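The structure follows.
Left out: one protein chain. Kept in place: all the others.
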Amino acid sequence: MQLSNMYQEVILDHYKTPRGKGLQSPFGGEAHHVNPTCGDEITVRVLLSDDGKFIKKISYDSTGCSISQASASIMFEQVDGKSLDDFNKSSDEFLAMMQSKGNFEPNEDLLGDGISMIGVAQYPARIKCALLSWMAAKDAIIRANGDK
Amino acid sequence: MQLSNMYQEVILDHYKTPRGKGLQSPFGGEAHHVNPTCGDEITVRVLLSDDGKFIKKISYDSTGCSISQASASIMFEQVDGKSLDDFNKSSDEFLAMMQSKGNFEPNEDLLGDGISMIGVAQYPARIKCALLSWMAAKDAIIRANGDK
Amino acid sequence: MTNTDSKIKLDIKKIQLDFPILSREVRNHRKLIYLDSAATSQKPQVVIDAQNNFYETINSGVHRGAYYLAELATDAHEHARETIAAFVNIKPEQLVFTKNATESLNLLSYSFLNATMKTKFGSVVDKRLILNPGDEILVSELEHHANLVPWQELCLKTGAVLKWIPITDQGLLDYSKIESLISPKTKIVSISHMSNVLGSITDLELVGKAAKSVGAFFFIDACQSVPHMPVDFSKLGADAIAWSGHKMLGPLGIGLLAATDELLEIMPPFISGGSMIETVSMQKSTFTKAPKKFEAGTPPAAEAVGLGAAVEYLQKIGMQNVHNHERHLTKLMVDGLKNIEGVTIYGPTDDQDRGSTVSFALNGLHPHDVGQVLDDMGIAVRVGNHCARPIMDKLKVQSTTRASTYIYNDDSDIQALLEGIDEVFRFFGTK
Partner (left out) sequence: MTNTDSKIKLDIKKIQLDFPILSREVRNHRKLIYLDSAATSQKPQVVIDAQNNFYETINSGVHRGAYYLAELATDAHEHARETIAAFVNIKPEQLVFTKNATESLNLLSYSFLNATMKTKFGSVVDKRLILNPGDEILVSELEHHANLVPWQELCLKTGAVLKWIPITDQGLLDYSKIESLISPKTKIVSISHMSNVLGSITDLELVGKAAKSVGAFFFIDACQSVPHMPVDFSKLGADAIAWSGHKMLGPLGIGLLAATDELLEIMPPFISGGSMIETVSMQKSTFTKAPKKFEAGTPPAAEAVGLGAAVEYLQKIGMQNVHNHERHLTKLMVDGLKNIEGVTIYGPTDDQDRGSTVSFALNGLHPHDVGQVLDDMGIAVRVGNHCARPIMDKLKVQSTTRASTYIYNDDSDIQALLEGIDEVFRFFGTK
């Protein structure tokens, strides 16, 4: 089934046992995003280091499809405890992959399990699912930084 | 040219030299009708006999296409001085002919030169042109009678 | 023309051959199993041909030209009107062509705004169309957005107040609430004939009586009923009904409004412009009678002619036969879904009279994932809120999976859906 390009094992695994799910306190910034096509939602919280350069803690809570749930879980694994610089690189790489229609060599160092999401790029209707958590995280970071 | 079915010689003749055109006084009833598809107009005046059974005088003024002008002129010839009974018979016969799509044996006694209008029945867009004067006359008679 | 509508069995295999799209392959060279007719129906060749024939042989300015082609085009347009009007048992003059049901419902709602504002500035309009702050409009909680948002908008512009018949947790209208919701303040009652989410059919007689008992206008959103069952306007007791051509085998771009002569007479124009006027001067214009009063501009004539062909096609099959066939499919579907563990059906599940639109959930799975896996097997179902957000809120879900049928679906399509659902569970390892 061609579909297994999109729903790779590792995605289904993250979907069934999401890592890092559940909102945590304290946090410096929070963002709530809705996917307009389906109404699904995510809230992301970020606690930055005092110099604002590291993500000390990222947490989230969300409802949505397997792709959006897995994407949030993978993002958590990839960026929790990393520098903002790393976050931005990963986030840019992920966005580029999603807009590539599948024509892309994803960098595993930047994406971790996220490379498994390349199949999603071939289903335009689902790209927003994969991006939802990343976009919310970006917003949460901006807000956390605004508080500094 | 098939068109000569519609524009028969006698029609063109009435068009070029209309009979009885020009409003006359006194009159008992007047009606002004507009053909909504083209904006053309006619005013018909009728003077009835004292017993209301005869058309003592019918007169009209109008602007419009050859068919409407000829029809008014032919109507004038046919009904001026006739009984209301004759008018109604002629008018009914004319209406029936117009709605016949051309499939009709018109009665010359009732229609006079009006039989030449049978070709118009094949051109749906022009039927209103032919009927305009007859409808206005009918209305004028009703009004003249209302005054009694 | 109309089939005798006995309980004959339709030859669906033969009907399928009339629909070119059904022979195309979709993903993975799968046969297309189209179960989204509640959104839009497929088109038989006769409808496509009727449109082509219009463009290839008579295309011209309908109602505007006096030449040969214009005569033919005008005739074809008005013949289509006659056919479609007869289909719901009204006179041609009672049928207004719009672009879709949404425009038809907006036409109704704007009549009240326009009448209300025109009186304010001295025009004479029928009093029944004037809304005052505090006047009430009654809809239900299971409306499609097209029969909800226009009324909300009207309230925002007139100070009228929107009320709604609530739905039960099962998503059915709670008729017991009507009495307390309706009052002499109620000016408009607008309700859908059949839910596009649950397939449930409204008791129009009950609602219509309530509306008429307080002198309110009674409007029906017939989008999901006219395509699927015999509908006789005169028996509905409604002032107007709205529906779309594209859901009944017709082309996109044409909607319908059927209304009483009286309503059409008193409603002021909605969209204004050419072809709907009697006289125009720079100072003042007067308008023609319905239906043209509501059909400003160049009409979708090819679409009307296509829809006329669609109606003739349906009449040949017979609407009672269409309905019977769909009830048969619905029973197969509902019974089949009930037999799969882990499936929740929303809406009526017993053998009551209902449409063939069935919403359901696969427990633990998101509708978009369900839809995606079904799609991979060539099965097209709809996932989402189906433009009926308030029902979702009541069902406490973001979205549902919805399957809906039409005359070109057969038992094997339902079988494919049921097997597909098993496959979905297997795929996600939730079974």
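Letters A, B and C mark the chains as written, and numbering starts fresh at 1 in each.
In this section, contacts are C-beta pairs under 8 Å (C-beta built on N, C-alpha and C of every residue); 3 or more make two chains touch, one makes a residue touch a chain.
Being a predicted model, the structure only gives us computed values, none of them experimental.
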- Task: Tell me the shown chains the invisible chain touches, ordered by label.
- Result: A, B, C
- Of the residues C:N89, C:T260, C:S275 or C:Q320, which one touches the chain left out of the display? C:S275
- Query: In the complete assembly, which of C:Q51, C:S111 or C:T400 touches the absent chain?
  - Reply: C:Q51
- Of C:I84, C:L105 or C:L417, the residue in touch with the unshown chain: C:L105
- Note on the structure: Residue list for chain B contacting the dropped chain reads 1-3, 6-7, 12, 16, 37-40, 63-67, 123, 126, 129
- Since one chain isn't shown, list which residues of chain C touch it in the complete complex. 20-21, 24, 26-27, 32, 34, 36, 39-40, 42-43, 47-48, 51-52, 55-61, 64-70, 99-103, 105-106, 110, 113-114, 117-118, 120-121, 123, 133, 141, 144-150, 152-153, 156-159, 162, 164, 244, 246, 251-255, 269, 271-277, 279-282, 284-285, 296-303, 368, 371-372, 374-375, 379-384, 387, 389-390, 393
- It is residues of chain A that touch the chain not shown, namely 36, 123-125
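Convention: only the chains that are shown with their structure count from here on.
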- Message: So the centre of each chain is just the mean of its C-alpha atoms; given that, what is the distance between chain B and chain C in Å?
- Response: 48
- Whole-Å distance, chain A centre to chain C centre, using C-alpha means? 40
- Among chain A residues, those touching two or more other chains are none
- Item | Sites on chain C at which at least two other chains make contact | none
